[in-house]
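So that we are looking at the same thing, I have put the structure below in structure tokens.
Missing here: one protein chain of the complex. Every other protein chain is in place.
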Amino acid sequence: MILESISTILLILGAFFSLTGAIGLFRFPDFFTRVHAASVTDSIATILIIFGLILRTDFDLVTVKLLLILVFLLFTSPTASHALAKSARHGGLLTLPEIRATKKEDCSS
Amino acid sequence: MLILTATGIAILAVMALALARALKADTVYDRILGVNMFGTKTSLFIAVIGFLGGRPDFLDIAIVYALINFIGMIAVLRFFEYTATDDALKINSTKQEQL
Partner (left out) sequence: MTTKSGKKTVYFASWILALAAFWLLLSGYLKPLLLCFGVASVALVVLLLRHMDNIDKQPQKLPLSFAFFRYSSWLMGQIVLSSIEVTKLIWGNSKNLSPAIEKLPVTSSTGRKRVLYANSITLTPGTLSVDVDDDHVTIHALNEKSLDVLRAGKMAKKIATVPVAKN
């Protein structure tokens, strides 16, 4: 019973954080800041939801599988974000501070 | 049971938002970001669905989905790493005018 209520809290928090990240995708001004918003859903929301589900298992093979999903997602999602940011940078996309810097140069010259 | 349904609906909403982001994005990178989020949320959603239906076998599908999503992401990014420059330059100049 206690486990189930803890799991309820974890699941609600996880749902809240993933919605937060999705809204951040729309509210943040440029690509690089949006990656941060996506990483909120990728890291903490995943951890909370998976742990919430783990507390609802009978602690057998299902628990191990859930932990494996968590480990896979925690290893792959930062790698994917990093690859995305790196290819955006190599593709020539500038970050906001850099755009501001070039703007200042244009004004002064 | 109710809370699992609520979580599933919340994840579905997140997936819808991510797809919307991918559809109305201005650079190809934003699109990939939305699609990646859609993919990771899908594997979580499959796990939640497995619990809702009382069929933990769904977790295997979730594992496979997570792995395939990652591999697909890396493959697509390899393809776009040095090609989408025009797109990026256009966005840079519009952002510069907005500031």
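Letters A and B name the chains as they come in the text, with residue numbers starting at 1 for each one.
The rule is short, and it goes like this: a residue touches a chain if its C-beta (ideal position, glycine included) is under 8 Å from a C-beta of that chain, and two chains touch if they have at least 3 such contacts.
Here the structure is a predicted model, which is why all the values come from computation and not from measurement.
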Which residue numbers on chain A touch the omitted chain? 17, 20-21, 23-24, 27-30, 32-33, 35-37, 39-40, 43-44, 47, 61, 64-65, 68, 74-75, 77-79, 81-82, 85-86, 89, 95-98
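We adopt the following convention: only the chains that are shown with their structure count from here on.
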Report the inter-chain centroid distance for chain A and chain B in whole angstrom, where each centroid is the mean of the CA atoms. 10
Using the touch rule from the top, collect the residues of chain B that touch chain A in their complex. 3-4, 6-7, 10-11, 13-14, 17-18, 21, 27, 29-30, 32-34, 36-37, 40-41, 43-44, 47-48, 51, 56, 59-60, 62-63, 66-67, 69-70, 73-74, 77, 80-85, 87-89, 91-92, 95-96, 99
Which of the residues in chain A come into contact with chain B in the complex? 7-8, 11-12, 14-16, 18-19, 21-23, 25-26, 30-31, 34-35, 38, 41-42, 46, 49-50, 52-53, 56-57, 62, 65-66, 68-69, 72-73, 76-77, 79-81, 83-84, 86-88, 90-94, 96, 99-100, 102-103, 106
